[in-house]
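Only a single protein chain was left out; the remaining protein chains are all shown in position.
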Amino acid sequence: MNYSASATGTTRLENTVKTIATTCVANEQYFCDLDSVFGDGDFGYSLARGFEKVLEDWESYDRSDLSTFLQGVAMTMSSRIGGTSGPIWGTAFLRAATAIKSKQSLEGADVVAMLDGAIAGIKKRGGAEVGDKTLLDALVPLNDEIREGVAENAEPRAIAERAAKVARESAEATSTLTARRGRASYTGDRSIGSPDPGAIAMAVLAEHIVDSWA
Amino acid sequence: MNYSASATGTTRLENTVKTIATTCVANEQYFCDLDSVFGDGDFGYSLARGFEKVLEDWESYDRSDLSTFLQGVAMTMSSRIGGTSGPIWGTAFLRAATAIKSKQSLEGADVVAMLDGAIAGIKKRGGAEVGDKTLLDALVPLNDEIREGVAENAEPRAIAERAAKVARESAEATSTLTARRGRASYTGDRSIGSPDPGAIAMAVLAEHIVDSWA
Amino acid sequence: MKKFINDPQAFVPEMLQGLALANPDTLTYVPEYNLILRADAPNQDRVSIIQGSGSGHEPAHVMLVGEGMLDGACPGDVFAAPPTEYVLEAARRLASDKGVLLLVNNYTGDKMAFEMAEELADAEGIKVRTLFINDDVAVEDSLYTIGRRGVAGNFFVIKAVGAAAAGGADLDEIVRIGEKVNAATRTMGVALTACTPPAKGTPLFDIGDDEMEVGVGIHGEPGRRRTKMTSANEIVDELLEAIVPDLPFSSGDDVALMVNGLGGTPISELYLLYGIAHARLAEKGISIGRNYVGSYCTALDMVGTSLTLVKLDDEIRSLLEAPAHIPVRIF
Partner (left out) sequence: MKKFINDPQAFVPEMLQGLALANPDTLTYVPEYNLILRADAPNQDRVSIIQGSGSGHEPAHVMLVGEGMLDGACPGDVFAAPPTEYVLEAARRLASDKGVLLLVNNYTGDKMAFEMAEELADAEGIKVRTLFINDDVAVEDSLYTIGRRGVAGNFFVIKAVGAAAAGGADLDEIVRIGEKVNAATRTMGVALTACTPPAKGTPLFDIGDDEMEVGVGIHGEPGRRRTKMTSANEIVDELLEAIVPDLPFSSGDDVALMVNGLGGTPISELYLLYGIAHARLAEKGISIGRNYVGSYCTALDMVGTSLTLVKLDDEIRSLLEAPAHIPVRIF
C-alpha cells in the first residue's frame, strides 16, 4: 500500500477521511436511532455536525504532510463535537496523526500504526476495554485483521474487504454484551439484544471505505 | 296532577328530584364528553358532584313543605357545584322552590309555575335567551308543552311523555345553532354541528323521569 | 392519562394540601372551602385582594398568595368557577376595614359566582368590589357573548393591585389601578396539544400531530382557527399581529412582555420564543422594559404558549417592580 500526499492532489488518506465524513453525515438519522435504543439518541447528530464542518473546512486544511492534515481534521472534530464522541473521535484522529508524524506516504504498516494510536487514545480517554460494548469492539478486531493482512502481504483492497467483514461481524456481536461505558451502561442488562451504535458506525464506515475504493 | 307531600312518605316531586340526581350521577362521563366537543369537559363532573351530595344529604332535608325541601336541594347545589352550572342550577331550584311557597300538594299548573320560575331565574342569572344554544333551548319548549298539556287536561303521564319528546327534539336541534353563551361561545360557528350539553341533559332527564314513572 | 395523582376527584385538595405544607409559616389552607389565605391576613389597614377561578392554571392563582400579591385565592374544581359560597367565605375571612377586592377572569361561571357572592357579602356589611379581567384578544367582541376572557394577563393586574394594597391605597384607588392595568394588557395564546383534566381522563379535544390551535383559551377552549404547525418565528408573528394592533401598541411604547407556558412547554422553548418576540417588537420600535418568561398561568399539561403585552407608564412600572413574596420561587 502506498498513499502519496502528492498523487492527483487528493490521496487515498484524504479520500478515506472524506468517505468517513460523508458517510457520517448521510447516516445521521440511522446513527441517532441506534443511540436511542439504550442511549440518548444524539450519536448521529454529534458526528454529523462535526463532519459537516470537516467537509466545510476541507479546502483550508494545511496539507504540508499527512499528519498535519489529519491533525487539522482532529482539531475541527474536537472543537465541534460534544458529547462522548467529541473527545473520543478527536483523540482518535489526533493519535492517528501523531502515529504518522512527517510522513509523506503511507505503507500498510502505517495504517496499523495509526489505528493502534487511535485505539490507545480512545482507551486512555474513556477508560473502556474490548468487551465493554463500545466502538472499540469493532475497531480493535478491524485493526487486527488489517495487521494480519499486511503481515500476509495481501492486496490493499482485499485487506480492506476482510477488515470490513470483521468489523460488521464484531459490531453485530456487541448485541450480546452488556454496556459498561457511556450512557448505555445505565441500562445494565437491558442493553443486551441491541448492538452498540459506535461499533455499528465502525462497520458502516469500513463498508463505505471499501465501496468507495477507486 | 296531584303530588301529595304525605303520600307514602316520598312524593312524586321527591321521586323526580331523585331521578334527576341519579341520572346526572350516572351520566357524568357522557355529559363531560358532550362538554368537551366545544366546552371544557367538566359539565358532567360539576353536576355529578352536586347531585352526589344531594343524594348523600337526602334524608336530612327539611320536609316541612315541598318548597322548603326544594330550597334545601338548591342550597346543596349552589354550595357544591362550581362552574356555570352551580349558579344556573342552584338558581333554577331556588326559583322553583319560591314558585310553590308553602304548598303541600302540586297541581299541573304548579309544575308549570315552577319551571317558569326556574327559566326566569336562569335567564336573569346568565343573560341567555332561547336560541343562544343553552339548556334553555330544551327547557323552554319542554315547559311550553307541559303548559299546553295541562290546558288540555291531558293525563300527567301523557304530558310527561310529550314533554320528553319535545325536549329531545329541541335538544338535538341545538346542533344547528351558534353558541352565544358560556364557554362554547368562544368557538363561534365551530359549535355548529354539535348539540349543547345542557340541552341534551334536559332531554335525558325528561326521558328518565318518564321511564321512572310509577 | 399520565399524571401524578391519586383519586382524580382529590386532585385539587391534595395539591392545595401540598402547597400549604410547603408554606406553613405564610399560608393557611381552609379545606372546607378550598381556600388558600395569607396566614397574616386580613390586615385592617390594607385592602384584601382575592382572586378566584377554576383550578388547573397553577401557579395561578393559589401560588400567588403572599406579601405584595394576593391575600387569598379561591379556586374551584379544575376549570370550574368556585361555588358562590366559597367566594363568600373567602370575603368573610379576609374582610378588612379598608375593603375587599374580588378579582375575576371574565367567564360566565366565574362572573355569576362572584356577582352573587358580592351581593351576599355586601348584604353582610362587607365592603367589597369586583373587577373583571379580560385580556384575551382571541375573542372577537360581540353583542352576544360575555366578551373577552381573562387569561395570563391577570398576573399583571394581581401584581399591580397587590403592590398598591401593600402601599396602603384605598379601595377606589385600587380599583382604578386594576382597571387601568387590565385596559393596558393584551394576550393571545396557541396550543400544540390538548390538556387532560384529571376527572375526564382523556384529552379535551383532538388535534392532529401537525396541527395547532391559534387563540386557544386557558381551559382548552378552541380559539380563532385550527391550522398546520408552523415555525416559532411564524407563530410569534401571528400572535403579535393579533395583539399589537389591538390596543394598539405603537412605536415608542415601552412594554412588559410575558412569554407564558401553558403547562407542558419547557422553559427553553419559552426563551426561544422570547428572543423572537423581542426582536420583532424592536423592529416595530417597541421596547421591552420588563420581561417575564415562564409558566405563569397554565391549562394543566397543555403544550402551548401565550404572549402578553402590557403598555407601561411610570405608575404601572413601579407597581410591577415592587417586591413580593409568594410560594413560587427558586430559593
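A, B and C are the chain letters, set down in written order, and residue numbers restart from 1 in every chain.
Basically, a residue touches a chain if its C-beta (ideal position, glycine included) is under 8 Å from a C-beta of that chain, and two chains touch if they have at least 3 such contacts.
Computed from a prediction, not measured in an experiment: that's the story for all the values here.
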item	value
Contacts of the hidden chain among displayed chains	A, C
Option touching the unshown chain, where A:I81, A:A138, A:A160 or A:V204 are the choices	A:I81
Option from A:R49, A:R147 or A:H208 whose C-beta touches the chain left out	A:R49
Candidate in contact with the missing chain, chosen from C:P203, C:G220 or C:G264	C:G264
Residue ranges of chain C at the interface with the undisplayed chain	2-6, 11, 14-22, 55-56, 58-59, 63, 159, 192-193, 209, 212, 229, 231-233, 235, 263-276, 278-279, 291-296, 298, 300-301, 303, 305, 320-321, 323-324, 326-331
Touching residues (missing chain, whole complex) on chain A	32, 36-42, 45-46, 49, 78-88, 90, 125-127, 132, 180-183, 185-188, 190
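Criterion: only the chains that are shown with their structure count from here on.
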item	value
Chain contact topology (line, ring, star, complete or other)	other
Length of the line joining the C-alpha centres of chain B and chain C, rounded to whole Å	33
Rounded Å distance between chain A and chain B, as computed from the means of their C-alpha atoms	75
Distance from chain C to chain A - Cα centre to Cα centre, in angstrom	55
